[in-house]
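All protein chains but one are shown in place.
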């Protein structure tokens, strides 16, 4: 018998009588302002929120705030004139010196400030992790209340890789002192568009 | 700490020699527990979330066979190669074979308690493969040549000064530098070089979805993603119990996991790996290593519901005052104490007794494992299987003799307050451990029974 057969046969013998799955949980309706909640949670986990009315405003913000950053890449065509062109199909290791990556998210979640981003919004999976700073553009109307709503939105969408990102990379492994920028981005800016 | 041959009580004695350090360890973990409480209390429906998660996991255990088969089929459809390992050794051999085939002898690994349980690092190093643990805490204990002392906070037992010394020695940071921000920045530089140059990455798995064949890895540092997305080969190692039925169930578990673990609303990264990226190979190893045996034990099987959040450790008053290494097993604390005897009852016979049965672990558990009740039940099993201290067994028989006979009990109590010499807090008469730090109770003139006889007609 292969290990597979052995394991499966042992499980078949020993697993308890079938119990049913619980009824799915849904978001408990509330009166909280989702944008306010999203923003306050994001700030509490080390991120920054920028409310912008247009891509023009975002570009101006990038030009000002990130003016010292040498290598800026973006997956958004609207931000082409503030970012490097033709970066997309390189070896992922080459993004090691990216100072700022600006990408888009499908949606955000208010309860934990997580943003759902799949592979096609990254171009390359390494991008949101390897850049020194990450900025993400998301629509205000795409801020959902909870993770239950998030997975309803995701549904059975097809992707090779998808991730929830909530704030900058962090660690508290040394005496529970919170330090931003463990391996991934040291900062995370969210642009909220109308 | 050298744990060889010592039991939890002996190792705790050593840990308690430095009381200031015990206070520090206790306070640090209590702080994490307090953050967990705050996060839980922010969710009014917290208790129904726990109940939901518990029921999902019950269903998983009751249908594990079919879920594993559908996970395997879906994962393979997605282009992931699925392997099965009966035990630690087979798991390690599979990892080694994959690396050998790829001609890789240096790898990065993000946190995986399963690989700790299987002692993968030692195995690979023995086979001339260098493993770099990339979680900061794990890298620190790796440099110190120690095992992690906590499943979520691997170096929670280390002071920053000690970490500073380690980094000075291994990473060349300035002597005496112990600032966490500085040390983390140094580790970032040190580990970036590893991420950039290693061709294979190992990660753990937090959840694997039967319905879709994808698996989810949660980190705060981003080390699992840095490793996996830069490597040509990604090997994900998981215990068979990590399966969940459907993608939407991730909502329940991701709401609970980080809040229970550290009080964060979610980990920074919750990455869903469904297919290898073009040009990459992705492997997943499904490991039994005693889990099917645990599944066969009705009293203990629901320990397999564990999602490895570590909340039971943070809340455990014993863990906080004895340190993770005192449990001398890969997974410390209350959950480790109900998992370990399944693997080796003799070696871990002490662990179910390393608890006051206070029940706090059960209350914080996000999947409602009845941890303290299982500790009680393991005690019964361990005694029945003959792994109890014979002196204790004698004492218990003497106690049973006295307590089951009212006449014997009364006269024993009367003559010498029998209890003072024979009750649990004075089992060993010669070196009474009660008396080391505590005074004995004052002995009253009369027992209540004696008083009652005189006063019952008052």
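The letters A and B name the chains in turn, as written, and every chain counts its residues from 1.
The working rule: a contact is a pair of C-beta atoms (placed from the backbone, for glycine too) under 8 Å apart; a residue touches a chain by one contact, two chains touch by 3 or more.
Everything below uses one rule, namely that contacts and distances are computed from a predicted model.
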Protein name (UniProt record) of the chain left out of view, among "ABC transporter permease", "DNA-binding protein", "L-lactate dehydrogenase complex protein LldE" or "2-oxoglutarate ferredoxin oxidoreductase subunit alpha": "L-lactate dehydrogenase complex protein LldE"
For the chain not depicted, the shown chains it touches: B
Touching residue (missing chain; options B:106, B:192, B:321 or B:347): B:321
Hidden partner chain, touching residue among B:12, B:302 or B:374: B:12
From B:44, B:176 or B:298, residue that would touch the chain that is not displayed: B:44
Residues in subunit B touching the chain absent from view: 8-9, 12-13, 15-16, 19, 22, 26, 30, 37, 40-41, 43-44, 46-47, 315, 317-318, 321-322, 352-360, 362-364, 376, 379-380, 382-384, 388, 392-393, 396-397, 399-400, 402-406, 409, 413, 417-419, 423-428, 432-434, 436-444, 446-449, 451-453, 456
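As a working rule, only the chains that are shown with their structure count from here on.
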Centre distance in Å when subunit A and subunit B are each reduced to the mean of their C-alpha atoms: 29
Footprint of subunit B on subunit A - complex, ascending: 2-4, 6-8, 10-22, 24-25, 28, 41, 45, 92-93, 96, 109, 111-114, 119, 124-126, 129-130, 146-148, 150-152, 154, 156, 159-177, 179, 181-185
Subunit B to subunit A touching residues, read off their complex: 28, 31-32, 43-45, 48-49, 51-52, 55-56, 58-59, 61-65, 68-69, 84-86, 90, 134-137, 140, 153-156, 159-160, 163, 180-181, 183-185, 187-188, 191-192, 195-196, 212, 220-223, 225-226, 228-230, 240, 245, 247-248, 250-252, 254-255, 262, 264-277, 286, 288, 292-293, 295-296, 298, 301
